[in-house]
Structure formats: structure tokens, C-alpha cells
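Heads up, one of the protein chains got dropped from this complex, but the rest are sitting where they should.
A, B and C label the chains in the order they appear, each numbered from 1.
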Amino acid sequence: MTVEELKELSQKEKARQQKFKYRILFCSAAGCVSCGSGALKDIFKEAFKENSFDKKCELVGTGCMGLCGEGPLVKILPDGTLYKKVDAETVKKIVRDHLINQQPVKENVIEPSHLFFASQQKIVLENCGEINADSIEEYIATDGYEALAKVLTELKPEEVIEEIRKSGLRGRGGAGYPTGLKWGIVRKAVSDKKFVVCNADEGDPGAFMDRSILEGDPHRILEGMAIAGYAAGASQGYVYVRAEYPLAIERLKTAIKQAERLGLLGNRIFESNFNFRVDLRIGAGAFVCGEETALLRSIEGRRGRPRPRPPYPSEKGLWGMPTLINNVETFANIAPIIMRGSEWFSKIGTPKSPGTKVFALAGQIKNTGLIEVPMGIQLRKIVFDIGGGTPDGTEFKAVQTGGPSGGCIPAEHLDISVDYEALATVGSMMGSGGMIVMDSTSKMVEVAKYFMEFSVDESCGKCIPCRVGTKHIHSLLDKISKKSATIEDVQLLEELCAMVKDTSLCGLGQSAPNPVFSTLRYFRDEYEKLLKPVENYVPSGEISKEK
Amino acid sequence: MAILTLTINGEQLSGKDDETILDIARQHDINIPTLCHLEGLSDIGACRLCVVEIEGQAKLSTACSTKPQEGMVVRTDTERLKKYRRMIIELLASEGNHSCAVCVANNNCELQDLAYEVGLVYVRFPYLYPKKELDATHKDYVNDRNRCVLCTRCVRVCHEVEAAHTWDISGRGINCEIISDLNQPWGKSKTCTGCGKCVFVCPTAALFEKGATIAEMEKHPEFLKYIVTARQKREWINIEED
Amino acid sequence: MKPKVATVWLTGCSGCHMSFLDLDERLIELADKMELVFSPIIDIKDFPKDVDVTLVEGAVSKDEDEHFAHIIRRNSKFVVSFGDCAVMGNVTAMRNRFSSAEILNRSYIELAESVGVVPNDYNTIAKMLPSARPLHEIIKVDAFIHGCPPTADQIWFAVSELLEGRLPVFSTIYLRYG
Partner (left out) sequence: MLFFMAHELDYYLLYEIDKVNIGMEINTKTTEQTTIDPRFKLLDRAITKHQNKGDALIEVLHAAQGIFGYLEDELLVYIAHKLKIPPSRIYGVATFYHYFRLKPVGEHTFVLCTGTACYVKGADEIQKALECRCNIKFGETTPDKKVSLISARCVGSCGLAPVAVLDEEVVGKLSASDAVARVEKWLES
């Protein structure tokens, strides 16, 4: 394929779409599917038949539209009306009132001014919920693969890296390592074979950002990876995705096939000398495989146990070759940066953390779903404006970010800015973007225990502090929650947590005590309420001496 | 290969850049406790006993897997490190079923030595007393998982030196166990050559010779360095064997 | 008044007490310095009040042990874990890998010479706890004497220190398991 052919394809697809009077987008991401969006297509068709209205309409299944708690969601183009809770009855009304009589069905409309959407800014998710994820043509019609074309025909690898570096993009997997810097290291590493790996092993309970991106816009990831491959000098890419996401795996498989068919992956892409292939590797249920060295082990078909760093994967990764590992969301940011320039990107968000961040908002909150906000937004805005606050009758208590590696942020810190550094100062972390809201019904000792149980279960067992330490942290928390612990146990708990944090081999162990630290820091009274007094006994002291 | 200088515990030392901090420290009689490390095997940095503080780095590093850098300032014996090492041994002691009094490796046990070294007076964590199986099906050796510390020396020696890969680890986290073949009895393993290397590198009496009674089992893992060096340098290959 | 010393035998083999007797002629010296107020080797039924030092041998393995441990703690200034069973469970705790029912069945039925019966009159005999635990998991312990059994020298050192009103700090010579 040539650049001209790509443009032609894009025009053709745009023209095809304009032929339809209405395009009805229904969310077919996992959230809406589970409330029945799978059947919507047939229901619509039936409704068309009943009203003898079947011309100039296209029904399109798309990725996540965001407001998962109100699903199934349906969007009508070109006017852009968004409907919530669409069932068979509503479909009939939509067809009759909206499509035929141009009168929106008021009771199901979500107003565009809804606060959930008002504070968001979409870069990564701009195509999610807008295009059919199973169609490469629709992606191309949104200027897809043009960034790859631009890179391959106009830029040198060094220039690509420079552009990414200037944009200030930081890894979205949690640690926030500058992406451009990482690419540069892999570029400089001397080796005849290099790899690009996309980390889609989103194991944090309560996080579904990567899943939504893969399900809604898989080509963007492939494009980002191909650009990374060109910049780093790699010709093989792997996407490591969880087995728990069958729909994402299916969509990725389709996407890879389509891209190969059009020559957007494979040999001599855009008639350059650049070859790039992508293979899928499917995880098998191990949280620790989100750690990069464990992930590489897993791709090699082995037990996903991490190894000490250095050497970092950018020097010695898959089969000992330099390997570039980035998170799904990081790759999703690449194409827009190339197309719109680093300057545009660096102006969004904060100077130290530019860009946007996708969060999965869940827990005790009115509007659950997928959101994308500029970095540096106030946490309060996310919880109370976008999320709509906690359900009626309960009081906000804390928001948990960073999954089992992060911490709980209490109400007193709601005014902090959401960026890598600020979250760390309050004892939490950005993590991959799970955000769970807890209200006054949540017991914080139980919450810490829940996360610790997760860490015990997911510890790989290689290093002692994590393997045995997390087990003992869990049993100490259990003792506290059963009201049989004393203040001495809390001291021991703190000592053990510090040790596990400092001596564990990988990120999982090092961050496993974080939920305990943060709950102890902000909700110490909840621990202390459960303690019993130290056993009363004759204090050891001077022995009565012989006279 | 280049020679560089670094400071360990305030002493100026020199070492080669392809060695590890642990190598250099040991050459200069600076003791850093280790458990999973064994000369002749690859290092995995699993036991975390050899953690050291490096100036300018927030995180602790394992001496066995960290290469020295020019001007590096390392501390191996701060109070914090000592405390952490004692806790690691505490965790190990609470994890298995270690009864020195009835153990064939009593007085010849690396775990016991480490406990003395770090001054382990008592274990503050509840003993887990796991239910582990003992496999005495091999004709010469016994595998007692109760005494296993999961250092994986046996797995590595079997893979890297004997190249039989009879041993591996099953499960994960606290449920990890050493297994032979498909978790079959050792005596029925189709890959085991019966060479006994695993037995002699085992730091405790998780693997021991049959016939030994309490405190009789002596281990001499030094043989490994000897044969591995000979192999790497091809010292024995060049000598014609009749 | 001489310091009052008690020695207690929970679930263990009494080897530590044997070792105590191995102090031999030093026992005479000890008799001048202290008063033995409670011990398996003297005939006193109830644990006395205001004991200065109590050496506890054995792990906490029966409900009786647990009950007794608390009595000891309430009435002693220093409680010392005496020997490996009290310090870490040791041989006593080897039964923890089996359930109480399995153990009783093994001991009273399988190994019985004639037809065996598992005793169940818990009014007169103690009941096994689900697992044998080291003493410090039940009550607060002030000092530890290691060894299975501890040597006479270790005991001498520890007792001498305690009688001087100091907690014994074992150097590497006296820190030994097994």
C-alpha cells in the first residue's frame, strides 16, 4: 500500500458513511454487552421492519462509550444524540420518534452537558464509541495509519524519538517513565534483533481502561507499536493480553489480520524498507505478569517470575535482546502526537505530566464508567463532577487509586491535582488508572485486608519478603479485624510492611504494603478502635535480691 | 574487562567490572550473607539476604546481581540492613517446618548458620506449619519439602550443570513447591540421572542422602565451582581420556 | 529474701529439666542463691504468687497448657522460654501437619497392641489444641534459652544473669538450635 492508496481508502470510506441518513452506534463493549446490547442489532432491525423503515441506516457496534453504569448506550449520528438504558421498548420509540419524526426520546437522552462528559478531554479514547472496531476502513477514515505513513515517508527514527521526547509523554502503566527516553535507549542498544512489546496485562482489579481501548480501537495500538518498532529498530512486536478479555483478543486478532491484508503490517510497509509483524500472546491469569520482566518470561513460555533489574529490558529483554515495553495507553498516544505535534501534546495537562489519562471509575459512585481527563485535574472534579458523587445517603470516604499497589486518598486530599508526583506525595500512585470510590460503608481495615489477600494470592513466590511477608501481613490484618490484636501487633505490622517494601524483588512486592501504609496513615483510628489492651501482667523488672 | 574502584563500608576497594558487588566484597573478606547464591550457578536475586545500600539510590540492591560502577559507595552492614536480614530469616523460619533437633543437617545447615549470624532469638510471626509431603521414593535420596526454603539451587544445578531439568517449582506464592517431573515421585522420575548434585547444593536438609541420621549429613557444595570452572575453561576437555 | 524461681513442664519430653539437673555441683551453689517454689521435681500443686523467674519447658499443645501459661504470666516477673519446644515448637509441633483425630487414631488405635480406644473423658484429661504453638504466641515472654535440650552451661549462664536481675543476652556461643 502507498500513502496515496491510504488516502483514497479513507475518502472512499467517508463517502460510504455519508450515504447513510442515520448511523446508529450501539456500544458493544463488555459492559454494555452484559446488559443486553448484543441483541440490540436484531431489535433495531425488527423495529425498522415494523415501521417499514430500513433505508439509509447503518447499525454499527462500537467500543466503550464511557458511561457503563447506564448501559446499554446507543448513539445516533449525525446529530450525536446519546441514549441510555436502551431496551426493546426504547428502541421502538427511537425508531418511531427520532428516526422517523425527528423527535428525540427525552426520557432516555443523556444531555451533552451532562457533567460526566463536560470535564473530559479525549485523545486516547477519541475513536472509542465512535467507530466500528472490527473495521479497519472506519479507522482509516478517521485518519488512521496516517501517522505511520508520515513516519515512514518523512521522518528518520531519531526524529520520531525526538518528537516523542519533546512531547513529554510518560509511560501510562503507572511508574511514569519518560517514553521518549526509553525508546532512545532501545534505539541505541546494539543488537541484530529487537522487539516491541505492548503490555495489555491489565491485572489491577477495578481497572478496565486497556480493555476498553483494545476493544474499541485496536488499530491505534497496532499503529503505535509499528511507529515504535520503526523508531527503535525492531521488526517484531508482541501484544501480551489477558485471557480474561476474550473480546479484546478477538478484536485484536481481526485487526492484525486486516492490517496484514492491507500491507500496513508485514514487509515493506508503505514501500519503505521497514518490516513489522505483530503477534498476540495470551496471558493465563497471573497479576505479576504485568511486571515487565515477568511479562517477558511469560512471552517466552515460562513461569512469570520477575528477575532483578538492571539489566533493564531495554538492554536485555526477550531472549536477551533489547526490548521496548510500553503500556496500551502509551501506544494509543503515539499516533496523535505524531499527527498533531509534540507542542500540541505538551500543552495539555501539567508541564511535568503532559497529556491526558484514562481512568476506570467504579465503586460507590453514581456514574461509573470510563473517563479521560487532562492530567492535573482536581481529584474532587473527577469524583463529584464526572462521577456525580457517592450514592444518596452515604458520605464520601476515600478514593482508591493504583489498585493493590496504590493507596486510599481521603476526603482531606480531594483537592490535589491528579498527576504522578502529587499522587505519590499523598501515599498513592497513578497506577494504570483504576479509581475505586469508597463511601462511609467501607471499613478500611477490611479494605487493606482485601488488597493483601490479593497480593498473597498473586505473589509469584520467588523472593522471600513477598512470598512469606505478604502472608504474615495478611494474618496480622486478620488478627486486627478479629479484635484480638494489640498495639504491639500494629507496630510489628508497620515494621514488616517497611521490610517488604524495601527488600522485595519486584514492583508487586515493593508496593504490596501500600494499601496498609495509606490506610494506617489516614484511617489509623479505625485500626485503633479494633485493638485490645496489651495483656495485663506483672511487669518484668528488678528481682527481689537476697538481703 | 576494566578495573574500577569502589567503596564498601568505608573501605576503598578495587574490582573488575564483570564481577558483582558480592564477588568483590568476598574477595576482601567482607561478609554478606547469602542463601540462593552459589558459586557455579546463575544468580537469581531471590533470597534478598544480600541486599546492600548504594549511595544515591533510593532502592536497595542485591549484591549478587549488581555490577560495580566506578566510584560506587556501598554499605553492607547498616542497622536497617541487619534488621531486614533478621526479618527475612524470621520469615523463612516461620514458613517451613524446621526442627533442628531432629534434622539430619543439624550443625551442617546454611539456614541454621544464617539464623545464628543474624542473631535470631525468636520468631515474632506465627509459624505457618504447612502440610508438606515427604518423598522417599528415590533409592538414594529423600526430598523433604518441610525443610525446603525454595532457594531453587537444585532446580538450577539440575538445569544448568546436569542438564536434566528434573526439578522445577510448582504453584505460586506461599504454595510454591519443588517438584520432580510432573509432580511424580522422585523415584519414578524419567529424567533424573541420580547424580546427586541437587542433594549436595541444598542448603538445608530438604534433599538428603538416605541412611544419614540426625546431624550426620554433611554437604560440600564447593565441588560445583570446581567442575563448573573446569567446564567453562574447558580444562578437562583437552586432556585425553583413555 | 531469696529470689523465687519456678520451672514448668508443658508439652515436652522433660529433656530440658534433665539438662537442668546436669548443672550437677552448680545446683548446690544455685540453692544458696534462689528458692525453687514450683517445679515438676518438687511436690507443690498450685502455682504460687509473686514468682521472680519462671522457666517454661515445652510447647503449648493442650488446653491445659494454654490455661496454665496465663496463670504463669500473671504471677511471674520474668517468663523464660526454656528449650526449643517452648521457643519454636520443635518436635512437639511436628504433629501440626496432622489433625488431632489422625494423631489420636495413630497413637491409640493403629499402634495399639490389642483393641485400642481413643480416650475422650475430657473432664480428667487435657484436650489437644488444633496445633502446638510456641509459648510466646500465647503469652509475652521475656527471655529465651535455646537448644534441644539447652546445655547445662547455657542454663547456668541464663539463670545467673536472671538472678542478677538482667535479661540474658546470648552471644553466638549460646545461640544454638537443636
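Note that a contact is a pair of C-beta atoms (placed from the backbone, for glycine too) under 8 Å apart; a residue touches a chain by one contact, two chains touch by 3 or more.
This structure is a prediction, so every number in the text was calculated from the model and none was measured.
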Touching residue (missing chain; options A:298, A:323 or A:428): A:298
Residue in contact with the excluded chain [from A:146, A:204, A:419 or A:502]: A:204
Candidate in contact with the missing chain, chosen from A:362, A:448 or A:500: A:362
Contact partner of the left-out chain, one of A:230, A:245 or A:312: A:245
On subunit A, residues whose C-beta touches the chain left out of the figure: 30-31, 33-35, 68-69, 71, 202-208, 211, 243-245, 281-287, 298-304, 319, 360-364, 368-370, 400, 403, 434, 436, 438, 442, 450-451, 454, 457-458, 460
Interface with the unshown chain - residue positions in subunit B: 101-102, 106, 133-137, 164-172, 179-185, 188, 190-191, 213-215
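By our rule, only the chains that are shown with their structure count from here on.
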Result of counting contacting C-beta pairs for A-B and B-C, higher pair: A-B
Of all other chains, the one whose Cα centre sits farthest from subunit A: C
Subunit A and subunit C, separation of their C-alpha mean positions in angstrom: 57
Centre-of-Cα separation between subunit C and subunit B, whole angstrom: 34
Centre distance in Å when subunit A and subunit B are each reduced to the mean of their C-alpha atoms: 39
In subunit A, residues with contacts to at least two other chains: none
Overlap residues in subunit B, where contacts from two or more other chains coincide: 124, 126
Subunit B to subunit A touching residues, read off their complex: 44-48, 51, 59-62, 65-67, 80, 83-84, 87-88, 91-92, 94-95, 124-126, 128, 150, 169, 171-176
Touching residues on subunit C, where the partner in the complex is subunit B: 81, 84, 87-91, 93-94, 96-97, 131, 133-134, 136-137, 141, 144, 146, 148, 170, 172, 175-178
List of subunit A residues in touch with subunit B within their complex: 286, 303, 307-308, 310, 456-465, 467-472, 475, 492, 495-496, 499, 502-505, 510
